[in-house]
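Encoded as structure tokens, the structure appears first; notes follow it.
Excluded from the complex is one protein chain; the other protein chains are retained at their positions.
Moving on to chain A:
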Amino acid sequence: MTVCARMRRDLGLALLLLLSAAVESDGMSPPGKPVFLGCRSPEKETFTCWWEPGSGGGLPTTHRLYYEREKLEGTHECPDYHSAGKNSCFFDKDHTSIWVDYYLTVVASNALGNATSGHFKMDVMEIVKPNAPENVTLQVMKREDNPYLHVRWEHPHNTDTKSGWVTIKYELRVKHRNNNEWKEYTSGTQTQFNLYNINPGEMYVVQVRCRLDHGSWSEWSNSTSVKTFNYPQNDKPFWILVSALSTVPFLTAMCILVIKRKYVKKVLLPPVPGPKIRGIDVQLLKRGRSEDVSNALIINQGFPSVPAWKDEIEDYLIVSDDVLLPDPHRKKKSLTVAAGFHLNLEIQCKESLGQRDWEKAEERKNGIDTFPPQLPTQKQLCPNVTFVHAEATDQRWPIHDAAAESTVQLLAPTGYVDIQRHKSMQEEADGNEMDYTRVNDGNILILQKDKFPGCMDVQRQEENIPEDYSRVKEVDGDNKVLLQRQSFSADSSCGEKGTPYTDCTNKKPINPHVPGPSKVELIGSGYVDTIY
């Protein structure tokens, strides 16, 4: 070759090089080779693949994806370039098959040329990765002293959980707001979870993720956080309220108690009646004048000498069980008493008494026939009632009507039975005097109204007549009549009529005004003791 020819060839080459350099310096070139980024199937029914374009080449470049598939003839192009965004290919359900290999390639082409990526082999079963779980909610559940966090979420909306084609499993992680350490828990297929080891007053952050069968885990869901309560502080206002509310009724109760202390005292500590001795004036005692004291202590109103009493014949008071019901129409004077012990008292109304009084007694008596099984109630007794001393049970009282029967059986020797002064009788017996009389043969003691000045007055003032009585409870033995215990009125100060102590009654007959020769004879010791 001549030198000229060689030089021409070299020149051509140089020019070509320059030209190519010039062209490249303008940015025009065939496209660079695209690169596969990866593929993903979120639910094992469709999948998407992404690639990265190579260097641009300066010219508008188009990318095309081609694929071949096992058990499928030929090469096919991507069915959908747009649904999944730029540089992607979306395979819908009709184009997705599983357990078969796909061979994918992307070809980038521009005016100057093509560039092909390498084959990318994939099987759908390998690229399964679901979306993150949705709607993660977090709640603090109060359970007395053991609060806990309740986490709830939903499966990603595009996964099918009903057919068994995929099985979702969940995982969650928790941390304190300020901490960086996550604690992970597995939830299995449940879409809720309870966290029990939480501290009050803390802010907790929770995230959840899931995976299908044995595929890849999804991304963590967005953080959901909640703050737990501060329990000690929460309790405080509650307790303050409780204590405030409870003090008000408490104070009210205390005030009421203080105001009504007298009443309370009365209720709690009922006044015990002190012993009352008739004829004793407490005030007198308190004043302490010796004269008065001795006067008060000694009941000297018509107190006969004792020996004189003893001379008398002993009388008996016989008490029988027979109950003879008085005939209300027959002016019966007997009053029957008590089961087991009937004390029949015969009302003796002396003829010496005024008819008026007798009638009154009668009326009163007729109204009441029988006693309840108790000791004789006092109001049924005619004020004229006396002890009846009779020796014989069937003795008739000469002073009674023929129809009247003596039902009084007297037991040997007994003392006296208390005489009750009837209240109403008393009121009208104003000025009348009660008196004891004695019938000779029958040893009947007749109580007449007589004047007991001091006593009468006192008794008229007496309000609670029944309290002056002792009821005969039982006749015990020869010399004893057991009286029923009574409550004694503090105001009773009369020592003569209707005293609680029968010894007082014994003194009644000791009335200097008593007419008649006979006197009531005291038994034995002189009086019947009330036995407590």
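Points to keep in mind about this one:
Everything below uses one rule, namely that a residue touches a chain if its C-beta (ideal position, glycine included) is under 8 Å from a C-beta of that chain, and two chains touch if they have at least 3 such contacts; residues count from 1.
Quick note on the criterion: contacts and distances are computed from a predicted model.
The subunit not displayed here is recorded in UniProt as "Prolactin", chosen from "GPI transamidase component PIG-S isoform X2", "Prolactin", "Origin recognition complex subunit 1" or "Probable tRNA methyltransferase 9B".
Across A:Met28, A:Ala84, A:Ile98 or A:Leu112, the residue that sits in touch with the chain not pictured is A:Ile98. Check A:Gly164, A:Pro249 or A:Pro275 against the missing chain and you find that the one touching it is A:Gly164.
Mapped onto chain A, the interface with the missing chain covers residues 33, 35-39, 44-45, 70-71, 93, 96-101, 117-123, 125-127, 160-165, 167, 169, 189-190, 213-214.
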